[in-house]
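This structure is in structure tokens; I'll ask about it shortly.
A single protein chain has been omitted; all remaining protein chains appear in their positions.
Showing subunit A:
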Amino acid sequence: MSNVASEKMLEFKDVDVFYGPIQALRQVSMHINKGEIVSLIGSNGAGKSTLLMSIFGQPRASAGQIIYCGQEITKKSAHFVASNGIAQSPEGRRVFPDMTVEENLLMGTIPIGMAHADEDIQHMFNLFPRLKERRNQRSSTMSGGEQQMLAIARALMSRPRLLLLDEPSLGLAPIIVKQIFSILKDVSGTGMTIFLVEQNANHALKLSDRGYVMVNGQIRMTGTGQELLVNPEVRDAYLGGH
């Protein structure tokens, strides 16, 4: 884990985000290096999803800078961000219910066009064999785990360099979580950078190179995955205090 090039892929500099009068992010600074898996943990309402969405400008940062590969994207449109190599799988596996698995995957190509669609769909079917079996099934009829796999696969269809995942383990059985996390590890092995927002701190930190802990819209702690896993404060708050 130490051989990761320390070239910054995404950086937050003192970012503030408001929902009307409510401040959801306070002076958030963090960064993700190329090729890393970085996770962000924190309790409900800490502002994790807000941080992730602010990369797409929804909501927009009111102060500070978001820099992606050396370019400031704080004020760029969501379309610009999506078509320049950042993909996200939003919280709560938002698949298109009346579309089939294949159609959902094709929707994932919208930011970049369909030039590689066939090849990439095959690739997704190799990563997630379950999806292949269900390729013509409407996604609303699939199980939660399958929908989550589909949501991740759909995000991968735009050939991102940086993949943002918001709580991929939400509501899934431990065995499926394991499966999904091991797939993420494989994906990261191909050089993709992954930013993971998770409640499931144990799994997430084991997988990650580094992690951030967010409390009330602020970054409270940071360190390698291992460091955070053994940190007593983290253990108390997020790992059930063993």
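The criterion applied here is as follows: a contact is a pair of C-beta atoms (placed from the backbone, for glycine too) under 8 Å apart; a residue touches a chain by one contact, two chains touch by 3 or more; residues count from 1.
The rule is simple: contacts and distances are computed from a predicted model.
Q: Unshown chain, UniProt name, "Protein-arginine kinase", "TIGR03960 family B12-binding radical SAM protein", "2-polyprenylphenol hydroxylase-like oxidoreductase" or "Branched-chain amino acid ABC transporter permease"?
A: "Branched-chain amino acid ABC transporter permease"
Q: Return the single residue from A:15, A:28, A:95 or A:229 that touches the missing chain.
A: A:95
Q: Consider the whole complex, including the chain that is not shown, and state which of A:107, A:187 or A:239 touches that chain.
A: Once the missing chain is taken into account, the touching residue is A:107.
Q: For the full complex, which residue in A:6, A:136 or A:190 touches the chain that was left out?
A: For the chain that is not drawn, the touching residue is A:136.
Q: Hey, which subunit A residues sit against the chain that's not shown?
A: Within subunit A, the residues touching the omitted chain are 56, 58, 77-83, 88-90, 94-100, 102-103, 106-108, 110-111, 113-115, 117-118, 121, 136, 138, 140, 155, 158.
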